[in-house]
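Note that one protein chain is taken out, while the other chains of the complex remain in position.
So, subunit A:
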Amino acid sequence: MAIKSKRYEEARLEASTNLELYWWVFMRISGVVLVFLLIGHMWMNAILIDLNQIDYNYVAKRLSQTTWKVYDWLILALALLHGGNGLRYVLDDWVRHPVRRFWTKVVVYSLIAFLFFLGSLSLFNHDFGVK
């Protein structure tokens, strides 16, 4: 079960498995990193430019630059893991029926895996033909 403790020492005692404790730690580390990555991402694409001008050309150019490939992929991976695990906490809380909870998780995790695959392809395996 998800850890509810508010202190690291208590969390370590409460953790049913080492894996659960690692997830608890991961949520905090990925959270701090994501705060900075996302404020940067939103600032660049909504403040520095008019976001209504975003079109295929803008995206193709961005996805062709190594800096943004790495930056965007970090957001993609960390956000999907952070969000997927957060959703697991919510489902454990809110979907009490075991069978229904199991199948909800199957659907959700599959969707997350698919989007990770799709996003990674567009960042690393597609030539947008921009020099």
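By definition in this document, a contact is a pair of C-beta atoms (placed from the backbone, for glycine too) under 8 Å apart; a residue touches a chain by one contact, two chains touch by 3 or more; residues count from 1.
Simple rule for what comes next: contacts and distances are computed from a predicted model.
You can't see one chain of this complex, but its UniProt record names it "Succinate dehydrogenase, cytochrome b556 subunit", from the set "Putative tricarboxylic transport membrane protein", "RNA polymerase sigma-70 factor, ECF subfamily", "Succinate dehydrogenase, cytochrome b556 subunit" or "Sugar ABC transporter permease". Annotation: of A:L13, A:M44, A:V59 or A:V106, A:V59 touches the absent chain (contact as defined above).
Of the residues in subunit A, those that touch the hidden partner chain are 6-8, 11, 28, 31-32, 34-35, 38-39, 42, 46-47, 50-52, 54-57, 59-60, 63, 76, 79-80, 83-84, 86-87, 90, 111-112, 115, 118-119, 121-122, 126, 128.
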